[in-house]
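Here we show just some of the chains, and they stay where they sit in the whole.
Letters A and B mark the chains as written, and numbering starts fresh at 1 in each.
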Amino acid sequence: MEKGKVYALLKRVKETNPLIHNITNIVVANFSANGLLALGASPVMADAVEEAAEMAKAAAAVVLNMGTLNRESVEAMITAGKSANESETPVILDPVGVGATSYRTQAAQRLLQEVKFSIIRGNAAEIANLIGEKWEIKGVDAGNMKGDVLTLAANAAKRLNTVVVVTGKEDVISNGMLTNVVHNGHPILTKVTGTGCLLSAVVGAFAAVEKNHLDAATAALIFYGVAAEIAANKTDEQGPGSFQIEFINQLSLVSSSEIDLYGSFYTI
Amino acid sequence: MEKGKVYALLKRVKETNPLIHNITNIVVANFSANGLLALGASPVMADAVEEAAEMAKAAAAVVLNMGTLNRESVEAMITAGKSANESETPVILDPVGVGATSYRTQAAQRLLQEVKFSIIRGNAAEIANLIGEKWEIKGVDAGNMKGDVLTLAANAAKRLNTVVVVTGKEDVISNGMLTNVVHNGHPILTKVTGTGCLLSAVVGAFAAVEKNHLDAATAALIFYGVAAEIAANKTDEQGPGSFQIEFINQLSLVSSSEIDLYGSFYTI
């Protein structure tokens, strides 16, 4: 992927305002909607099983987030996912906290069985859980850990037959054959709730305008990481409240030249 | 209505802190509560069917918002609405996304049948759907479109026997006989989620202190639009994150003289 594609896709989002149907959690619904609006997408949050299929059919991408799961929302996710599959609309999964409880692990497995996902985004522990592996931080040797994440992403992509995004200190995106590593982002993102969830929604917005989902996800991560870096820089030492607001600002403001200047990734 | 009535009603809200019972959605609950608090009202969000009637009875206005509808919340809305009707407490409907799915359309029709609304606020497509019409943007001729919105608001007010607020580039408020047009507001409002929902809640706060609901709604829209203009001006080009925060500030700060200076409306 050329770096120029990042802004080209962002521009396509801004011009076409794709409708992104989110079934998400009570913690991040507002932040996700505002983030998507900032970027130019049109968010809709609708989690009633009665309308999940119809809403998914109208959407350009569907994002399923397991943050505050319950019986109803799992059914709504499956209904929305199947509906999106029928119309070949991309479906993104954010398996929040999978592995933390057996309920989440089972729900995730059911979702994987019933819905075909275009992209799955999680941290290393979540992605490992999806393929039945246990992720353990194996020490401070960053070199080895990085190697582990690369292998994890590629393996998960092959096993789940989808594009997998593993976020962490570095972000790894793989379709099982090609793997991209993104160097953008900022540690303060971990101090604001829902930054992972919003990232999954942003990945959905990029997937809505680009059929090559490896490129779509990679571009989304570069854009998102650059916005975070600029926001962190502008609110240096002010605290996570100010960062959160400036980050929403930057999601709407990041320019083509800033992405060219700060965007950092490579393909393996 | 005299323009002086806008601040007079706002002052009444600030002095009496009316309890506004909201049955609303997971996306905007926090923003709506903070907006109402900023303005001087006392928000309560309670959507369990078991307590909906009792909470509505205690409230000075009830605001029903269809944003993230489900079986339980529809029942709670009907229960709260009927309870408010019994005690002649104003009930406001925000038919978010009606027409987007048949589930929403049916829920809205059920609400209209079972509850007597004082004020209904939506965009043109939503209001048109409520009276079985299809709203189509008929081109760029602003003159004609404005005419259409005026007719839509007046027709809907007559057919639904209530005050109807159609928000858009210009806001139109009609009771079927008199129609007011408000020129305040700012395009950046569309970049922050829940600004329509919060507006409906603010309309509820004004209706809580003024029995003439055409005046109450018109005053609420002028106040809200002026606050948005000042906030947009103060956060010029900073982005939607900063605007959102400054808008909450301005909802608490807007003065009588600012409303006199910037408030802009006329009656047809």
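By our rule, a contact is a pair of C-beta atoms (placed from the backbone, for glycine too) under 8 Å apart; a residue touches a chain by one contact, two chains touch by 3 or more.
This one's a predicted model, so the numbers in the text were calculated from it and none came from an experiment.
A.B. asks: With 2 chains shown in place, count up the copies in the whole assembly for me.
C.D. replies: 3
FYI, only the chains that are shown with their structure count from here on.
A.B. asks: Taking each chain's centre as the mean position of its Cα atoms, how many Å separate chain A from chain B?
C.D. replies: That gives a centre separation of 33 Å.
A.B. asks: Going by the contact rule at the top, pick out the chain A residues touching chain B in the complex.
C.D. replies: 26, 29-30, 33-34, 37-38, 43-48, 50-51, 54-55, 58, 72, 244-250, 252-253
A.B. asks: State the interface residues of chain B toward chain A in the complex, per the touch definition above.
C.D. replies: Answer in residue numbers: 25-28, 30-31, 67-71, 97, 100-104, 190-194, 238-242, 244-245.
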